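Note that one protein chain of the assembly has been removed; the remaining protein chains are unaltered in position.
Note that the chains take the letters A and B in the order they are written out, and that residue 1 is the start of every chain.
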Amino acid sequence: MNPEVLVLATSVVLLAIGVAGALIRRNPIAVLMSIELMLNGANLLLVLGARVRGNVDGQSAALIVLVLAAAEAVIGLGIALALFRDRDRVDIDEPAEVRG
Amino acid sequence: MSGILIWAWLFTLPGLLMSALGVGKRPGAASQGGPPVMFVLALVALATGAHGDFRVEGWLPFLPDGAFHLRVDALSALMLAVVGAVSTCVYIYSLGYIPDQVGHSAGYSDEESEVAQRRFFCYLDFFVASMALLVLAGNLAVLLVGWTCVGISSFLLITFLNKKAGTLSAGLQALAANAIGDATLLVALVLVPMGCGDLTTLGTAPCIAGVGGAPLLALLIFIAAAAKSAQGPLYFWLPSAMAGPTPVSALIHAATMVAAGVYLMARTHGLLAAAPSVGQATAVIGILTALGGGILSLQQTNFKRSLAYSTVSQLGYMFAGIGFGAPFAAMFHLVTHASFKALLFLTAGVVIHALHGREKLSDMGGLRKELPGAYAAFLIGSLALIGLPLTSGSFSKDLILEAAQGHDFMPPLLWLGLFAGVFLTGMYSGRLFFGVFHGPRRFLGELHKPSGELLWPLVPLAIGALVLGYLEWPVPVLSRLLGETVGEAEAVHFPSVMGLAAGALGLAGFGLMAWRTEPAIQPAAVAARADDHGEAEHFEEPLEPNVGWSDWAAERSYGLAGALAGIQTGQLSRYILVSVLGVAAILLLTLAGSSVSVSQTFMGPR
Partner (left out) sequence: MNDLFLPLAVGCAVALVSALLVVLARRPVHAVLALLGHSLSIAALYMILGADMVAVGQVLVYAGAIVVLFLFVVALLPQGGAEDDPTLGRVLGGVVAAGALLAGIAAWLSLGASLPPVAANAGGNVTEIGRSLFGRLIVPFELTTPLLLVAIIGAVAIWRRQERVP
């Protein structure tokens, strides 16, 4: 296979691994890390696109996504800490106050 | 003719000034002249096909189209006729209704009462003037002025009863929704290219060439219309607006102001034709609102709120008609709906007035012997609402149903939703009718009999509810008159399978409630409250489906809502799972319906 397809496949599989992680893990930190994996996968695809199309916009977009990932990690971790700090069990399915 | 009619927005100004200055013995008597004049002149203009234009350039020089532009054509004449007719009835009705609302029992002194009454008629005149300006507007700038003023007058009238709890919050809700609509109209006003502010040419090629094009403009106008007509998520203000006096609910929040959204969409139907995706969204939102309003109406314990949700539902039908490319059907339903909904509201006012200001359904029952006029009026209004064949409501509703069925961009399930809504309409109408007028008498006090001023305005509205349909059948007079403003229209087919089926469905729902309405409160419980003069109605009170009568319908729909809410478990993993599966489903479904070009736009041409 040519290398572009390899990287493309990697990015998509990274996305899938991140999704599986977000669904399987009960630890909020693990879920957040899985989300970071997904973002990395998407970024990889952006950079690949920039290379293949010769257009540097993909790289700039990847930089912006990096900013987004940082902001999201901050808020996600803040919420996770605030929510789970004083609990015994750190289980993401336990706080179910938003029940319909 | 058109030369005079173009100044129709000034017709209520003399009345306003006289009420403001305290001229005249009886408050509001001076204002009675304005609406009938508007009605008659509009009718003549409509019949003679009058046209008129009035334009003053440079009114707002910083705008692309800042002229003060008024226009008389068939559509605006029709709207003026509707506004004039319903206003006339409501003005007369208010003469008999308002004095009690601001009388001694409500805590007003004599002087306060007179000032309040004059204030009321001032606000009413202001409303009619703004509504007329809105309807006569030839371009977006003037429309926005009328649109905003109508919102302001709505707020003033909702909060009119300032000694009653909860009116201010209701008024603020109305203002909030209105602000959303005003904002989107303002953005549209600024985005429209030079020289394209004229409402009727909004859909033409040079005017949609700018930023975003037709879809953006159409979307902005749709959001503004939805805010004004309480569609979709913006429905919340209309039930709360029932905090205002009943004549206000009848005029503004049933017949005219909320219909302004439909009018705007009909007026700019050319723009909507150039943006089919927005048209589809309009249809979907209309259907969902129609169904949601019907279900919510069944759960209400307050007479006027139940009717308010009915209005939301019927407006949904009109929007669905617009979305399915039948602006005439929507306008036709607007006209018939104005008649029978105003009738229903004014009759509700008679009942409330008789019960000394009580609006709770649990206080009502068995009133048909003592309020025969109201009984007959409510029956006629209800039959028109549910679409009994040969009433006005049936002709207009059937036209919308036919437009929905004939369209090809929707899966049939959605169209059936509109059809099922007819059954819901029958149910909530029957719930009100049988609950209020039949069954045991739950209010054990003396009824306050309605005066002539309260009853006579019901007559022309009732006649309209029965007869307005004949404007289109057997001879399509109305569609021919409106032909150049809203485009070609389908003819009304009568009798048709669809029409008869819809009528039967509505009647079935209606009749079902006759059998199912049971009192949940025993008469003895109400005796203790028979001496006071009506509690303050709290519009933010939590719904109590078990208190009040006819809880069968309310309980069924609450049960359904509870079952659906079980999807929300509160667990994050569940939500993520559903989201991911949803995205995967969307990807696979668009795959099924797409061609290679989808991916080529993504990856670039080979």
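Please note the rule applied: a residue touches a chain if its C-beta (ideal position, glycine included) is under 8 Å from a C-beta of that chain, and two chains touch if they have at least 3 such contacts.
Fair warning: this is a prediction, and the values are worked out from it, not measured in the lab.
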Absent chain, residues of chain B that touch it: 573, 577, 580-581, 583-588, 590-591, 594, 596, 598-600, 602-606
Chain A residues touching the omitted chain (full complex): 2-8, 10, 12-30, 32-34, 36-37, 40, 43-44, 47-48, 50-57, 59-64, 66-75, 77-82, 84-85, 87-88, 90-91
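The rule is short, and it goes like this: only the chains that are shown with their structure count from here on.
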Between chain B and chain A, distance of the C-alpha-averaged centres to the nearest whole Å: 46
Chain B contact footprint on chain A (complex, rising order): 19, 22-23, 26, 31, 53, 92-93, 95-100
Partner chain A, residues of chain B touching it in the complex: 565-574, 576-577, 580, 604
